[in-house]
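Now for chain A:
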Amino acid sequence: MISVQNVHKSFGDLEVLKGVSLDVPNGEVVSVIGGSGSGKSTLLYCINAIESINSGRILVDDVDVHSKSTNKDKLRQKLGMVFQQFNAFPHMSVLENAALAPRIVKKMSREEAIEIAKKELEHVGLGDKFDVYPTRMSGGQQQRLAIARALAMKPDFMLLDEVTSALDPELVGEVLDTLRLLAEEGMTMICVTHEMGFARDVSDRVAYFHQGVIAEIGDAKQVIGDPQNPLTQKFLSKVL
Partner candidate 1 sequence: MNSLFTPLSWSDTGYILTGVWNTVTISVVAIVIGTLLGILVGFLRAESNRFVNVLLGGILDVFRSVPLIIQLILFSTFVGAIGHPLGPFVAGSIVLSIYTMAFMTEVFRGGFEGVSQSLQTAARSLGMTYWQTVYHIRFPIGLRAVLPSWLGVALSVIKDSALVSVIGYMELLRTSEQLISRTQQPLMILIGVGLFYFIISYPLSYYGRRLERKMAL
Partner candidate 2 sequence: MFQKMPELLNGVFVTFHVSVLAMLIGVVIAILLAITKMNNSKPFCYVATVWVEIARNTPALFQIYMAYFGLGALGIHLSPYVAVLSALVFINAGYLTETFRGGFSSIPDTQFRASRSLGMSSVQAYRYIILPQMLRRIYHPMTNQFVWSILMSSLGILVGMSELSGTTQKLQSQSFRTLEFFIVAAVLYFVLTKLVLFGASLLSRRLFKGDIG
């Protein structure tokens, strides 16, 4: 379970998160929607301890993420993260991309790491691309590689930061299908997304972010289909 408790976060004078609280129990998929600069991506970075927080608390399976005594490298193994930019390692083949972290972080043997990497790559439909270099692949394939790479660490949670925003429209579908598959398998996910259809159909709950706070949160179909907060209504009327 991920538990975000009254988190505040500023970059210099700019307060990006103004007291955000959110509980995501195991098995749930939560989509976070909102305008750019509303702080939704920053929240993911704070959960993964890539950014520090100013006050509040974030617990991942009851471990305080930002406590000094927490081993952040260890914690990140539980939290798979996928970014807007695909961030494939350009100097490694697809298989090496996915096998690197299991090998050097989890200290698996080469064979074990490769076996897991192969399994996860097949999982996202890249079973025929093991020896290809990522620069030779489409954005959609690179993004699926990034998902497989994160999955190869056997994370308990997935944090997805606008993973389809940098994709050509015709490539968005294949990545969303992969995420849908993960959701069906019961992966706990927090997805920051601009894909309202995906948010409505795949997630259990949707949170609408506005100027650093969660303005509305609730059942996915209800928030997208029948928003209560005027701010949410205004936002949705613009993007739908």
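One rule holds in what follows: a residue touches a chain if its C-beta (ideal position, glycine included) is under 8 Å from a C-beta of that chain, and two chains touch if they have at least 3 such contacts; residues count from 1.
The candidates were selected such that all candidates are chains of the complex that A comes from, given by their letters.
Note that the structure is a prediction, hence the values are computed from the model and not measured.
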{"item": "Candidate from 1 or 2 that touches chain A, complex-wide", "value": "1"}
{"item": "Footprint of candidate 1 on chain A - complex, ascending", "value": "48, 50, 73-74, 76-77, 79-81, 83, 85, 87, 89-91, 100-101, 104-106, 146, 149-150, 153"}
